[in-house]
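Since the structure comes first, as structure tokens, the remarks are kept for the end.
A single protein chain has been omitted from the complex, and every remaining protein chain is retained in its original position.
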Amino acid sequence: MLSVTDLQKTYDTGDEALKGVSMDVTGNEMVAVIGPSGAGKSTFIRCINRLTEPTGGSVELDGVEVTGLSKKELRNARRDMGMIFQEFNLIERLTVMENVLSGRLGYVSTWKAFRRVFAGDDIERAYEVLDRVGLGGHENDRADELSGGQRQRVGIARAILQRPKILLVDEPTSSLDPETSREVMDLLTEIAAEDDIPVLINIHEVDLAEEYADRIVGLRDGQKVFEGTPADLDESARGQIYRGEEIPDLTTGAQQSAVVEETAGSTPTDEGETRRG
Amino acid sequence: MATKQEERREWSRPTAFYNHYVKWAVYAVIAVFLLWSAWNMRISYARVVEGWNSGAGLVTSMFPPELTPFKTDLLIEGMVESIAMSVVATIIGAVISIPVAFMAAENIAPRPVYWVGRGLITVSRAFHELIIAIIVVKAVGIGALAGVIALTYKTLGFFAKLLAEEIEDIDEGQMEAVEATGANGIQTMLFGVVPQVMPRIVGLSIYRWDINIRHSTIVGIVGAGGIGSTLINSFDKYDYDFFMTIVLAIVAVVIVGELVSTYVRGRIQ
Partner (left out) sequence: MTDYETWERRTPRQRIVRYVLTLLLVVAAVASWRALNVRYNYLGSAPTEFMDLVNRMYPPAVGYSTEIVSPLIETVHIAVLGTALAVMLSVPVALLGATNTTPNKLGFAVGKFIISFTRSVNVIIWALVFVIIFGSGTLAGVLAVAVRSIGFCSKLIAEAIEEIDPGQVEAIKATGANSVETAIYAIAPQIKPAFIGVSTYRWDINVRASTIIGFVGAGGIGVELNTAINFFQWQRVLTILLAILGIVIFSEFVSAYLRRKVR
């Protein structure tokens, strides 16, 4: 399970992007992080695998404290966290297969990577994963020949080839049209269930979050201002997240109850974790 | 879609060549060619060591730069001649390139004239300035005149090609408008075509002047005047201290020329 405690990030410019955010992600739940632009959603998700270096707090994945790791240890930790990006971030000039196989780079030696040699098992799995995301037969296409939706599927395939313990998903649908967005969200839900891994997704569209997420976290100005089920996300909660309306007693109550709920909910998934491991 | 197969599938990267054998053959050919080239150089360890030592000697002899009053005069004289050559060649070259450009414009020139124009341009562009300079030196004798002619011809090739292309996709309407006033052929071109391309000519002249400064510093090596003559003299006399001083002076002039050219072109646009 992923456990984030009091995560902080202050940029060199003095911008406080995260002012101490805590949350747990367990089992195979899909947790959506929502909030207005500039709330720190991207910073939050990027601080978890330290693409952005956090300035305070801790990130723990299956008992490994990520924030204190050396460079080499961090690379090993990153293998367990599959990341999916808003702009897909595929290697545009390489083939779909190479992009998918690049998910195994954390496991192959540098010399093999240089010669672009991957294990037969990896190649076989890459074919299977491509079939699974609906891109069977496209392995020799160059990434820049694909449509946006197809590219995002390659990005997902690359992440799941890592056999991650969690998927970190940064605005996966912002560059896609509504229909393709749903397809991508369906695919992510399916993977979470089939591979039994949690998905932490940071998403702009509230309706998609409500439809797909098991739990929603609202960020505003680098602080967690909401946490609960999609059903809990009522009008006042939305106001809290998007307009910063102060509704004092209700907010504190909601936050507290959410924390309690979360702690309670984590126990069964811990079992799930052990079962899987 | 998902056809589960029992045996493991293979994958290899598709190649830009026809197949992997062709790819490896191409790589092998390149490797063999490089080895052949290297072998032809006949580099030996002794030669490299010797070279390293004399190179180090050359660098230490550079400092301080050798500047006796006599040599300073030589340096300044040569440099002034080079810069003068570059200015004259740029102006004459730009002016002469205008008629040549018309000759080489497909939409204006009659066939035989077109081929002459294109021929002049192709020869000018294909040969290095030093080859042109060495031939001009044989024709008109050693000195700055040869340098000016060589640089002018290189300038002509550069300008005439660009201008000819510009003329080829020109606005015919403007030309016709001038023609309609009863102007003759030359007047039509001067008033209907030249104004359209004038701004580019000015910008390109300054750019070409920058290039001509670079070239004017070296054509002297084959006797076509300028600082290059001073340079090759010091080289022939084994006066390597002064040689390095001249090289540094050339670098300074070239960099200043580039800065001036960039600044002026920035101001114009």
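Of note:
The chains carry the letters A and B, assigned in the order they are written, with residues numbered from 1 in each.
Going forward, a contact is a pair of C-beta atoms (placed from the backbone, for glycine too) under 8 Å apart; a residue touches a chain by one contact, two chains touch by 3 or more.
No experiment lies behind these values; they were computed from the predicted model shown.
The undisplayed chain touches these shown chains across the complete complex, A, B. Of the listed positions B:Ile96, B:Val116 or B:Leu145, the one in contact with the omitted chain in the full complex is B:Leu145.
Set against the missing chain, the residues A:Lys9, A:Arg132 or A:Arg158 yield one that touches it, A:Arg158.
Checked against the hidden chain, the listed residues A:Phe44, A:Phe85 or A:Tyr127 yield one contact partner: A:Phe85.
Interface note for the absent chain: among B:Ser97, B:Thr188, B:Thr217 or B:Thr245, the touching residue is B:Thr217.
The chain not shown here is touched by just one of B:Ile96, B:Val113 or B:Val254, and that residue is B:Val254. Touching the omitted chain from chain A are residues 49, 51, 75-79, 81, 83, 85, 87, 89-94, 102-108, 110, 113-114, 155, 158, 162. Listed here are the chain B residues that touch the chain not shown: 16, 33-34, 36-38, 40-43, 47, 50-51, 54-55, 58, 80-81, 83-85, 87-88, 91, 123, 126-128, 130-131, 134-135, 138-141, 143-145, 148-149, 214-215, 217-218, 221-222, 225, 231-232, 235, 240, 243, 247, 250-251, 254-255, 258.
The working rule: only the chains that are shown with their structure count from here on.
Inter-chain spacing, taken between the CA centroids of chain A and chain B, is 55 Å. Chain A meets chain B in the complex at residues 95, 97-98, 116, 120-121, 123-124, 126-128, 131-132, 134, 136-137, 139-140. If you check the complex, the residues on chain B that touch chain A are 1-4, 8-11, 13-14.
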